[in-house]
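Here the complex is missing one protein chain, while the rest keep their positions.
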Amino acid sequence: METQEAVFRILRFNPERDEKPHYQTFQVKIDSRMTVLDALENIKHEQDSSLTFRRSCRSGICGSCAMKINRLAKLACKARVKTEADKHGEILVEPMENMPPIRDLVADMGEFWREIERGNPWLVWDESLAGSIKENLLTNQQQQISGKLADCIMCGACFSDCVSRVFDKNFNGPASLAKIHRFVTDPRDKEGVKRVHGLVEMGLWSCTHCYFCWSQCPRDVRPVSAISELRVLSYNSLDPSQGARHVGAFKNSVESSGMLNEATLYLKTMRWNTLRDLGLVLKMATKGKAPSPFPRPIPKIDEVRALFRVAKEIREK
Amino acid sequence: MIKHDIVIVGAGLAGLRAAIEAKQKSADVAVLSKLHPVRSHSDQAQGGINASLGEDDSWEKHTFDTVKGSDYLADQDAVEIMCKDAPRAIIELEHWGTLFNRTESGRLAQRPFGGAGFPRTCFAADKTGHVLQTTIYEQIRKNDVQIYEEWFATALVVEDNVCKGLTALDILTGEVYAVQAKAIILATGGAGQVYSKTTNSLTTTGDGIAMAYNAGLPIEDMEFVQFHPTTLYDSNILISEGARSEGGYLVNALGERFMKKYAPDKMELAPRDIVSRSIETEIREGRGFEGSYMHLDLRHLGEAKINERLPTIRELAIYFAGVDPVKEPIPIQPAQHYTMGGVPTNLNSATSVKGLYAAGECACVSVHGANRLGGNSLLETVVFGKRAGAKAAEHVKEVSVVTFPETALKEEQKRIEALLNRKDGEKASEIKKALGTTMFDKVGIFRHKRELEIAKRNVATLQRQFQNVCIMDSSRKFNTSLIETLEVGFALDLAEVVIAGALARKESRGAHYRIDYPKRDDAKWLKHTLAVRTAEGPKLSYKPATITRFQPEARGY
Partner (left out) sequence: MKYAYYPGCVAKSSAHELYDSTARVAEKLGIELVELVAASCCGAGVINEGDPFLNVVLNARTFAMAENMDLDILTICSTCQGVMRQVKWQLDNDPGLAAKTNEALAKINMRYKGRVKIKHLLWTLIEDYGLSKLEPQVVKPLKGLKVASFYGCYLLRPAEALQFEDQEEPASLERLITILGGEPVHYEGETKCCGFPILFVQRETAFEMAGNYLNNAKQKGADFMVTPCPLCHLSLDTYQMKSSKKIQANINLPVMHLSQMVGLAVGVEPEKLGFSKHMVSMEKVLRVL
């Protein structure tokens, strides 16, 4: 295996010595198989034993070594040095985002775990079964969705890179909502769909669909899809919320005219809050940007309406 | 000083199962773990967990397979308990939410595992450990069990054969605390990191077993080290036995399914010690690839089956070996995997010290004897974890008060302080590397007096070097160099015991194979090794294996 050298720029922070974090560069001889974790271990053992990071299984399943590598949260034991170097040149290594740093690449995951706890993350099982030796009957098909969601290793990468979480500390976050959905979709959970009812207050509608939780998850859990599915349940169970009103207004607009009419969408979602934007709306009107609240339906609107009817029938079955 | 009635060290399956039991029996219980619970090594188990659920199966058959698999060294009364309790233990896990694979009719699916006469291994694809650990951690949160997360236990405190508690380091702050407890349950797992090639995580360093040894307890059967036959070439990441239960073949460089020569009946599903020795023999006799590995061929299973039953190992092979098992055979070689030995306990997980219990891989009941069957380790954790929790809860009701000796804390604080302040000396990482290589090369699958003696001398040298180890990072907060150094210390202690046991045992049984004593010798050696720490090294004594139903027979597959 041919070797070459790679440059690592690592964010260091020792609370006993440093006032604030600073970058330090290291050079490491690498081969095509080396992972970032291998490189960090190498640096720690050969160059600077104070380099601090979490790690355990080195095979992508325990979740200990999640950190930002070239600005995106990944498992260090799976990030291949050569790939990172080829793509980005230097390899930038920093602790996860949205969590205060403890030391070097170790982030304080307290907020992450607290958000998980908010969701009552355990199966509410039928305790009358205690001691019995009969299992619940369940098919592989019935537990397919829960199974995929249960692949989560709680590494924190999705939480780190969640754009909404940066600005909205009430947002429960992708990992937690995905875990809640894991129980919602488990036929054995006695709470089941009832769990959806508390979610509006936990920021169910704060997810902005940035899809980072999908792209950064090392286990392909796709939390954003779980959030969308929870929103479907919330909307269809008539949980009142601005988010649900938004969905309803959108559907109505498309059913009636085939297009999204921003004016009616705005009014129906925001209601009297529209007054807050009165200045902006007037300015838009003067520039010819304000859409008419009375749109003309598109040609063949009947086809669109027919599809709405078909989908409704299927849903109601 | 931290005070609890029960403190459990280790947050894997055994530790957490014990905690739930103790909590439900209203004990004041806390779990202490150097990792966040979900990072524990139990999470990495793949293949499955055994129970005789099938109509044509029985706990007696399960017991027999386990006893035979152990090469007749297992204590049969303990095995009976484990196999009898298995169905209840596993169904309980299902009730708690484990997502096991199912049959068409919705019942728990089971697959055949090595050395089993019946398909009795329940599984969740090939990530059974992850699924179980996740489920049990969820129930821990439901029961609101207190956890000291990222706390490193440094020493057990035992006085007049009574357990008083332990000293532990809060990794976050670097402070060393006295933890007073009426009962301590050790659930710290195995000691794979004693070996250079191991499937075990970097944190599986035998802490609990070493602490017990250092506190004066005997430790049992340490020479019995399981080498898993199929680990990825080079990284030694585990490739589950499940791959073989689903029908995978082991093939040498000549294209032969060589297991025919060594276990014509069970073939690839012979017990692990036999398969590992077979692979190693094939390699030594020149029929390996690049002189190092064999092929595990899954191509004939087809993509659909591999994706359904073995998705994890497919991903691992692609990612860490650059090979897609759907299209190519996987390069595999044996590596250390499981520690059959550990802290000796009775049938209720109690050790010889009052108030001290042990469960899971760090304990030696012994249910696995000289070799463990796949699927029995996950079973052991929940069966004996529960028993440990129950017994400890009972015990603390009877004990009134326990006083932690202040000197124990002061001494430990001084020791750590001295370590941190040393400015110059040996590197722990170098010592660890040398230790691992010596152990794998000389105390591995095939052993010989000559090599064992060299290993003994090497380890003695390394222990002397370790007296002068320097951490080169004197920070207190989150000092992982300190933790890694303490772990190397534990590993050195245990390595010495493994070698002593292996040297003394002049026979071959289960996973312990002596080229110079290739036969099993029941007349002289149907007994467990016990090692106690002395200034001159481990002092060995023996106790007979408990036999109830099955008299030892020749072990062929």
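The first chain written gets the first letter, and so on, giving A and B; residue counts start at 1 in each chain.
Rule of thumb we're sticking to: a residue touches a chain if its C-beta (ideal position, glycine included) is under 8 Å from a C-beta of that chain, and two chains touch if they have at least 3 such contacts.
Quantities reported herein were computed from a predicted structural model and do not represent experimental measurements.
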*Please identify which of the visible chains the hidden chain touches across the whole complex.*
A
_Touch criterion as defined above, residue of A:Val7, A:Leu282 or A:Leu307 at the omitted chain_ = A:Leu307
*asked:* Tell me which stretches of chain A touch the chain missing from the display.
replied: 70, 72, 87-88, 163-164, 166-168, 203, 205-212, 214-215, 222, 228-229, 231-232, 235-236, 241-243, 246-248, 250-251, 253-254, 258-262, 265-266, 269-270, 280, 283-284, 287-292, 295, 298-300, 303-304, 306-308, 310-312, 314-315
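As a convention for this text, only the chains that are shown with their structure count from here on.
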_Based only on mean CA positions, could you tell me how far chain A sits from chain B in angstrom?_
35
*Parts of chain A lying in touch with chain B, wherever the complex brings them together*: 14-17, 33, 44-45, 49-50, 52-64, 78, 102-103, 106, 109, 117, 121-123, 125-126, 129-140, 142-143, 146-147, 150-154, 183, 186, 188-189
*Mind listing the chain B positions that touch chain A in their complex?*
35-36, 38-41, 43-44, 87-88, 91-92, 94-97, 99, 101-102, 104-108, 124, 127, 130-131, 134-135, 138-139, 141-142, 172, 201-203, 234-235, 237-238, 312, 315-316, 319-320, 427, 429, 471-473, 475-481
